[in-house]
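Shown here is a partial selection of chains from the complex, left in place.
All chains are identified by letter, namely A, B, C and D, in their written order; residue positions are counted from 1 within each chain.
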Amino acid sequence: MTHPIRIQVINGNTFAAMTQGIDESAQSARFPGTEIVTTQPQIGPQSIEGYYDEYLAIPGILETLILSESQFDAFIIACWGDPGVEAAREVTRKPVVGIAEASMYVANMVAARWGVVTTGHRILDMIEKTIHRTGFAHRCVSIRTTGLAVVETETARQATLDALEAVGRVAIAQDKAEALCLGCAGMSGLDHELEHRLGVPVIDAVAAAVKMAESLVSLKKQTSKALTYKSPELKPIQGYPSHMQPVNLQRDS
Amino acid sequence: MTHPIRIQVINGNTFAAMTQGIDESAQSARFPGTEIVTTQPQIGPQSIEGYYDEYLAIPGILETLILSESQFDAFIIACWGDPGVEAAREVTRKPVVGIAEASMYVANMVAARWGVVTTGHRILDMIEKTIHRTGFAHRCVSIRTTGLAVVETETARQATLDALEAVGRVAIAQDKAEALCLGCAGMSGLDHELEHRLGVPVIDAVAAAVKMAESLVSLKKQTSKALTYKSPELKPIQGYPSHMQPVNLQRDS
Amino acid sequence: MTHPIRIQVINGNTFAAMTQGIDESAQSARFPGTEIVTTQPQIGPQSIEGYYDEYLAIPGILETLILSESQFDAFIIACWGDPGVEAAREVTRKPVVGIAEASMYVANMVAARWGVVTTGHRILDMIEKTIHRTGFAHRCVSIRTTGLAVVETETARQATLDALEAVGRVAIAQDKAEALCLGCAGMSGLDHELEHRLGVPVIDAVAAAVKMAESLVSLKKQTSKALTYKSPELKPIQGYPSHMQPVNLQRDS
Amino acid sequence: MTHPIRIQVINGNTFAAMTQGIDESAQSARFPGTEIVTTQPQIGPQSIEGYYDEYLAIPGILETLILSESQFDAFIIACWGDPGVEAAREVTRKPVVGIAEASMYVANMVAARWGVVTTGHRILDMIEKTIHRTGFAHRCVSIRTTGLAVVETETARQATLDALEAVGRVAIAQDKAEALCLGCAGMSGLDHELEHRLGVPVIDAVAAAVKMAESLVSLKKQTSKALTYKSPELKPIQGYPSHMQPVNLQRDS
């Protein structure tokens, strides 16, 4: 590896304070030879707290990746739910990592049974679907929501810690969770304090994703272009800028 | 029911010929007391043939629904993959039906084992995920792709029929499928001819969705606003017009 | 459709008051161009409250369908558990709909997570198996039994409502159900009052099945005779009347 | 055990030659201290080859058990599909064993991966559902149908052997099955010759069920009357004889 590994971390939300929090986590987690730039989309919701938010966030996430595709070696989508990760894999050969999947892989390697602690009650279904889709319904024994807004995870750090501690205690005592994933990018950086309070591994999903991205780059593994993740088929896409048109995204050959 | 049931069918693709084909199917399937308007988004890909296309189609689909929410009693998202259907359920109380789920419900009621025949090879993973997510991995015994582009399903009807017949024969003989879902909105209207050729029920997903939408309106069942499908949380969404801002989408009370 | 859609609703139980209650629900749910006749078998248990009841009910259900097969366009088996629905599909080409599957399809279209509220505690296993078999173990998050006898659902309507409200509140608050299926044909007609009390969609399974049957007839979809649901193989069946002998049930050609 | 274990084997079919074949298998499999009586219902189809046949067979199976309940220590339902086994468990405390489940337990104990070879093509769905319901979708790697009628398994023994050998070879070579269950009671007695021809364990389901029934009696384990398998609730059952009325079937206390 003659040059550093360059990773772009894309906050799925358009909330600058959260982007900064994510960046701090990501920078703390990187190896010395890694450079990380954290950014946020130009368009999309301040925070992702439901399906509507999620789907309106994805075009901005994809555009962010597309505009800087040549400058990085790997990309991280920083929202627990991995919004748009399959589409991102179509528009680049370089590895794309979702923070949800990354945190679940880490949890699997340190605990037989784990849980997810997260924000608003309404996202229970989104969290469950993310876990099922990834394959870990049998490993995840607890999903506990705090009722916090995503924005509060940045603006009310102590209250967030206390709320996570409270639901975490239930996950451990009642559901027999042995590790916890922080199910929101806004909770990045709270893992060490929560580990201290709860006595079980707590996974910062952004940090986990940084390691997965470094790993893939170091292994020189790129996204398969064999079938599912081929470059988008050629066709006009109305209402999107030129740089998002398939004709400008061919990376199969 | 003193007024007609008014249904908006939203083509997930921005291809006018396809919108017209979908409309013909939808009009043929409606009950006399139903009015159907088929339309297509202002923004989005000409055709959906992968995850990138799908995610860029969703904002336009949602906008189309939002702009005419007050004028219809139910909404259909016409793309086999049901793009954005959960988000659409957040922005209205009125029923929203995906054509994939509708066609699978119909298939379940007429056959013990069924298959899906569809377009490009690369969407195999999308089709599988749609079926798994809906719950029918044990009922769907065959997914067969033709390699056709979505546009060809409109512009090359005879070739499309022949290709569907060919893969359909394999699905029936080899995989023991007893009915077939047409896994693309562009194939609407081909069901009767294919039934004639193949001798098993062939489900036109758009027609199936029209019946499901009529059913829900007639039953006066609306989307639950208890948790998952509550109106989007209040927050700014950058780069989207005013009519798409959560503050203008509150329908919980 | 030049003639009305004629649907026979077959109460799985031989309890006349229940047949009448089912008929009221069915008539309320039909489209203007639909004619519905509700009936009950000549033989079978007064109410189905276990596997023994269910299996003794099925021959009478099938006989009822066979005797009037030529007079209707579709058939509904009105017992949450869909007793004999696969066999019914063998003896006619015309659509056969079970009320359990119909109500679950409707629930899926209006809620991300739903539950079933029903009668006696002992049928928990039957209800679970019905849900698993249909494919919705991941969507149904709650099964709550009231301990009511089936007959009481007709003879003690207020007590039934109160009992359903009580378990419904637990399903919503504790299990996070966002809609409820009424898991017994005897509960038909209670959906609107329960919706009012509980604030979530409540599905009357009989009404849901009427819409599914109308849909299938309107779509001109008939049961596949390709393999599983072919007419019964020719053979004598001892102890059953002539009209139930396979030789008189051939409808494949 | 001061008296012999008395087991009734109930052929699910009303075909006397088959009852005799089943009896021969059962007698060969019993321990010296076991007495076996094989019988067939008074009513029901000559052979079970679909859902219609199966459901019309169940009342006769149950009646047969009820009429001799006091004379035996355990009961076997001899039809691969285990028709009515849950209902049978409601009407007696004594163990009831289905031959399908018994054969699958045996297969699990002698092979990592096994298959089922059976009769008509149309029962593929029934066989699959039986396996799924029992819990062995991950162990059963092959279902191969011969197209034989059930009656032929008795009247054309050599042809049956040859057909089973042919599909068995495919199951072993192509699907990597390491043992085979004979998926029809009519195939009883063919296991040894097929083992000789194919070189893998072949399970005679009737023989397997005899051992399971002996085991349960010897262990003094009876059917749980805690919830699901309680005696049928009291109610009239129209069109069935007095001895089949719930009031005469109480065995909970």
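Just so it is clear, a contact is a pair of C-beta atoms (placed from the backbone, for glycine too) under 8 Å apart; a residue touches a chain by one contact, two chains touch by 3 or more.
These numbers were taken from a predicted model, which means no experiment stands behind them.
K.L.:
What is the total copy count for the complex if 4 chains are drawn?
P.N.:
6
By our rule, only the chains that are shown with their structure count from here on.
K.L.:
Could you tell me which chains make contact with chain A and chain C both?
P.N.:
The shared contacts of chain A and chain C, listed by label, come to B.
K.L.:
Which chains does chain A share as contact partners with chain B?
P.N.:
Under the touch definition, chain A and chain B have C as mutual neighbours.
K.L.:
Report the inter-chain centroid distance for chain A and chain D in whole angstrom, where each centroid is the mean of the CA atoms.
P.N.:
Result: the chain centres lie 52 Å from each other.
K.L.:
Using mean CA coordinates as chain centres, what's the chain B-chain C distance in Å?
P.N.:
27
K.L.:
Would you mind listing the residues of chain B that make contact with two or more other chains?
P.N.:
If we look for residues of chain B contacting two or more partner chains, we find 86, 89, 112-113, 138, 176, 227-228.
K.L.:
Among line, ring, star, complete and other, which best matches the way these chains touch?
P.N.:
Topology of the interface graph: other, matching no listed pattern.
K.L.:
Write out all the pairs of touching chains, ordered by chain label.
P.N.:
Final set of chain pairs in contact is A-B, A-C, B-C, B-D, C-D.
K.L.:
Would you mind writing out the residues of chain A in touch with chain B in their complex?
P.N.:
Within the complex, chain A contacts chain B at residues 14, 41-47, 49-56, 58-60, 62, 84, 86-87, 89-91, 120-122, 124-126, 129, 133, 149, 151, 227-228, 230, 232-233, 235-240, 244, 246, 249.
K.L.:
Hey, which residues of chain C end up touching chain B in the complex?
P.N.:
The touching residues are 29, 31-33, 86, 89, 95-97, 101, 105-106, 108-113, 134-139, 172, 176, 178-179, 199-201, 203-204, 207-208, 211-212, 214-216, 218-219, 221-224, 226-229.
K.L.:
Which positions of chain A touch chain C when the two form their complex?
P.N.:
Counting only chain A, the residues touching chain C are 124-125, 132.
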